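What follows is a structure written as structure tokens; I'll ask about it next.
Only a single protein chain was left out; the remaining protein chains are all shown in position.
Coming up: chain A.
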Amino acid sequence: MSEATVADTRRLNSKPQDLTDAYGPPSNFLEIDVFDPQTIGVGRNRFTTYEVRMKTNLPIFKLKESCVRRRYSDFEWLKNELERDSKIVVPPLPGKALKRQLPFRGDEGIFEESFIEERRAGLEQFINRIAGHPLAQNERCLHMFLQDESIDRNYIPGKVRQ
């Protein structure tokens, strides 16, 4: 039997793609916006909350659309829960800005507009990064953060099943 010197490089046969798959909405839709910062309270008891709005078609999330208000310490809570319970390397949060919380500053400190905007952008990047992680999507704390009205800090940590 003679051997050919020219290799056969033709493509392997594949199933033609279903048109509804090709042109339909993709199965990986996940968008989270962090916006509308509101500073609540007076004097030294003030704090800023942000609206966290999520739109998705991933079956693991119970609600396809959700809208909650969260503050910086809620994001910190989420980061700590994930670091403790999952094997993920959790992305960094924007800084705590402790210096900005000291008295006798010339500006508004942590309620300075430019700082809030910087923080908002950092929080948005953080939550999008973590919500897209297949392992983070299994954690109860992430679902509570994104879709429950308020965070129950006495919750029982655990995994979510599809």
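Definition applied: contacts are C-beta pairs under 8 Å (C-beta built on N, C-alpha and C of every residue); 3 or more make two chains touch, one makes a residue touch a chain; residues count from 1.
What we mean here is this: contacts and distances are computed from a predicted model.
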Q | UniProt protein name of the chain not shown, from "Auxin-responsive protein", "proteasome endopeptidase complex", "Vacuolar protein sorting-associated protein 26B-like" or "ER membrane protein complex subunit 2" | A | "Vacuolar protein sorting-associated protein 26B-like"
Q. For the full complex, which residue in A:53, A:100 or A:133 touches the chain that was left out?
A. A:133
Q: Return the single residue from A:6, A:42, A:98 or A:156 that touches the missing chain.
A: A:6
**Q.** Footprint left on chain A by the chain that the document does not show
**A.** 3-12, 14-15, 17-18, 21-22, 24, 26-28, 30, 58-60, 91, 128-129, 132-134, 137, 162
